[in-house]
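For reference, the structure discussed in these notes is given below.
Removed from the display is one protein chain of the complex; every other protein chain stays in position.
Right, subunit A next:
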Amino acid sequence: MKLYCLSGHPTLPCNVLKFKSTTIMLDCGLDMTSTLNFLPLPLVQSPRLSNLPGWSLKDGNAFLDKELKECSGHVFVDSVPEFCLPETELIDLSTVDVILISNYHCMMALPYITEHTGFTGTVYATEPTVQIGRLLMEELVNFIERVPKAQSASLWKNKDIQRLLPSPLKDAVEVSTWRRCYTMQEVNSALSKIQLVGYSQKIPMDQASLKNSDVLVLTGLTQIPTANPDGMVGEFCSNLALTVRNGGNVLVPCYPSGVIYDLLECLYQYIDSAGLSNIPFYFISPVANSSLEFSQIFAEWLCHNKQTKVYLPEPPFPHAELIQTNKLKHYPSLHGDFSSDFRQPCVVFTGHPSLRFGDVVHFMELWGKSSLNTVIFTEPDFSYLEALAPYQPLAMKCIYCPIDTRLNFIQVSKLLKEVQPLHVVCPEQYTQPPPAQSHRMDLMIDCQPPAMSYRRAEVLALPFKRRYEKIEIMPELADSLVPMEIKPGISLATVSAVLHTKDNKHVLQPPPRPTQPTGGKKRKRASDDIPDCKVLKPLLSGSIPVEQFVQALEKHGFSDIKVEDTAKGHIVLLQEAETLIQIEEDSTHIICDNDEMLRVRLRDLVLKFLQKF
């Protein structure tokens, strides 16, 4: 069993499992942190961004000044943002039979995998994953396509040139494999290959089925293990209220689905108590409307608390009420209706959290100059400092409230205790404390045996050996079996059959009937075909009670019998007959001096104490 690790990002995994000629891809996350190296794509012409100076080497060589721009000491690529794809060279992706997608965050690379690799398999995902994943992809494509950029920088990717660049560009990995965003057509084509998986498991996840698994691949844990989501939500609300009370605007860069529902729910409960009832909340995304509506219709996938609301009937999330009461308004873009409705101070939720494309770029440019305004980062996927780099200098307040509800290390340790997997496989980042908190031994996976770690482009041979295979018995063969009870509750039967193996399935079929011996030649051929079916010796079971055995020997005329205890059993000495019977747990030996008659007699005596079948 082998695991091909195509992504090094712990929360955006893309692993391929090869086992018994089956190839399964587990998730296909897309690492978008590469976009942080690019200049933002402004929706409205930004003089500041377009006037940034070109970058030149220390010696004054300015041959890259068209591709690279400098802003407050940082260098950015002035081009359409590109993404770091999962490794494509490690394994022939056309051999992947199945792709299993666990959640919408981990499917953003799907079009890259399904469209240009010769992939012919099937993708499996649940309905909310597909629907919300589609929204995220749609938004991404929309954000990038609506700001067409003529220039495509590629010179800097040259390995020799890259070495000359300042960090972090210099250290960026696999830049040659970075790709531009897919098109909507590719998205549709990729999504058409998905087969929906029905709802069958309880949420929260039923861990019972994971119990005693051979290998547990652990990915997608919290990215901010030191931040407690509840505390962060509180922090978010407090900072939001303080800003708005002082007449400032709040910008929340976010994805169009996920944490935003929780934030809106929390604000729904909070705004009245904080005296913010008159503050407008805007949600701007090309898919804002669909996202808000979709979230209300997947009730069976929500936690129990939310599910029950559907029967009241009440929408599971309270943002419906915020919309009804006009407190929350949503727009596909800041062009159009929004510009006429726009009122300040206000709170704007919009993408993209990388601050490199989407409507958020405009708000950063618009509000960045005033210290009254605040940008609150809630998505943990991007370093907020790096995200803000092309906007420096910035007067706006920045608050970092990462809300990551993925499993933390305490939960993982509980899970491992409960599930007790034989082996744990995880990204290497989880096997040591985070670099910034090297003393926090609690922020790593601690299990026995130690977890096997992987990094990008690594292949792990999983320590998984199958000792048993499941074999089916054909009904007619099963019919012919005659079980014999050897102990109460345990019956045994001998089976003669032909083992048929195909597609990793094993079936025991009845042996072909011996054909009638019609002629010499034919008979010979028939016996060639049929496996050697000579008369089988019966199998024996049971143990020999020494005292009774000795009595039996005496009854049968043996005298002068001596019994010796050995480490493994007994030795019965028939001194007169110069014979030795060695009785052990799993074997009995009769050692006599070439007296076959005596041996057979003794054997039969021994056999009387054993069961045969």
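As a working rule, a residue touches a chain if its C-beta (ideal position, glycine included) is under 8 Å from a C-beta of that chain, and two chains touch if they have at least 3 such contacts; residues count from 1.
Basically, contacts and distances are computed from a predicted model.
A.B. asks: Name the absent chain by its UniProt protein name; which of "Origin recognition complex subunit 1", "18S rRNA (guanine-N(7))-methyltransferase", "Metaxin-2" or "BRCA1 associated ATM activator 1" is it?
C.D. replies: Looking only at the record, the undisplayed chain corresponds to "BRCA1 associated ATM activator 1".
A.B. asks: Just to verify: which one of A:Glu235, A:Asp359, A:Asp381 or A:Asp404 makes contact with the chain not shown?
C.D. replies: A:Glu235
A.B. asks: Which of these touches the unseen chain: A:Met1, A:Val98 or A:Ala274?
C.D. replies: The one listed residue touching the chain not shown is A:Ala274.
A.B. asks: One chain isn't shown here. Among A:Val173, A:Met441 or A:Ile490, which residue touches it?
C.D. replies: A:Met441
A.B. asks: Sort through A:Leu64, A:Cys401, A:Ile590 or A:Val606 and give me the one touching the missing partner chain.
C.D. replies: Once the missing chain is taken into account, the touching residue is A:Cys401.
A.B. asks: Using the document's contact rule, name the residues of subunit A that touch the chain not shown here.
C.D. replies: 226-228, 231-235, 237-239, 241-242, 245-246, 266, 269-270, 272-275, 401, 437, 439-442
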